[in-house]
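Complex shown without one protein chain; remaining protein chains in place.
The block that comes next holds subunit A.
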Amino acid sequence: MLGRGLKRKLSDYEESMAGLSSAFDSSRGLPYPLKRQLVLNMCLTKLQTYKMLVEPNLHRSVLIANTVRQIQEEMRQESNQQPVSICPGIAPASHSYTGLESPGISLQLPSGVGQQESHCCDLRSVEDPIENSLLIVSDDDMSSAISSILKDLDFVEDISPPTCLVPTGDDQPKFPENTGLKLEDDRQDLKGAECVFGSFEISNSTSYLKDLAIDDIFEDIDTSMYDSDFCCPPLMPPRSPSLATEEPLKTFPSCNSSSANNIQICRTDLSELDHIMEILVGS
């Protein structure tokens, strides 16, 4: 499963990070973008680790998330000032900068068309510094860093209700694979993102299901044999006719439901993961 593979890479990744952090502290020679990238990677690694914990620490997660936002904002402003990509290797397709509105990282996605474009911009602005550090970090680390960064970047972008992303998912104009991966990850991270902070509640409030980190609990479970019977996901059009009609209603996160429905929702997400894998491998 994708989850397991990612974990193994993360542990190697962490070891290489340990050496780099002392390099960060001691050496003055590290270029600023690399330092920034290093810190960003460490932050994302930590967030990943915390997501896997049963009981993550809200205080720490907020601090780390703020650091990530700050770094992203810096990167975004830099890329705004330098419209030409730093690395000539990347062929910049026609940009459609909508002029990223507010300086602060807006957590509410602008609705409508502008949203898709800002996604593309974000992708662009993030990839440049990543490509820069390709020179220094190994390929293995890079791929895991990219996947983790792309996966997690959006959790701070967050995330309006699921329906907003559906139109963007459907039109994928210029950037087939990467954007597809990213937007698929968006949907997956939609719930994961909500739940970085949402999963902290130690409560039995009725809306706990909305906050529950559904993805994280069931990420690693291999449920390929159950794929045929998943129910309607809240994000994608209903696929399976084999379920009872009341189940689609039950699976909406805003309703109360039992843990059985959690599993069904996660099976859906895992099928999305399969979809992603197909995109990466097949096409």
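Note that contacts are C-beta pairs under 8 Å (C-beta built on N, C-alpha and C of every residue); 3 or more make two chains touch, one makes a residue touch a chain; residues count from 1.
Everything that follows uses one rule, which is that contacts and distances are computed from a predicted model.
Name the absent chain by its UniProt protein name; which of "Serine/threonine-protein phosphatase 2A 55 kDa regulatory subunit B", "PAT complex subunit Asterix", "Palmitoyltransferase" or "NADH dehydrogenase [ubiquinone] iron-sulfur protein 3, mitochondrial" is it?
Matching the unshown chain against "Serine/threonine-protein phosphatase 2A 55 kDa regulatory subunit B", "PAT complex subunit Asterix", "Palmitoyltransferase" or "NADH dehydrogenase [ubiquinone] iron-sulfur protein 3, mitochondrial" yields "Serine/threonine-protein phosphatase 2A 55 kDa regulatory subunit B".
Under the stated touch rule, tell me which residues of subunit A contact the chain that is not displayed.
Residues in contact with the chain left out: 17-18, 21-22, 24-25, 35-36, 38-39, 42, 54-55, 57-60, 62-67, 69-71, 107, 155-156, 158-159, 193-194, 196-198, 200-205, 208, 211-212.
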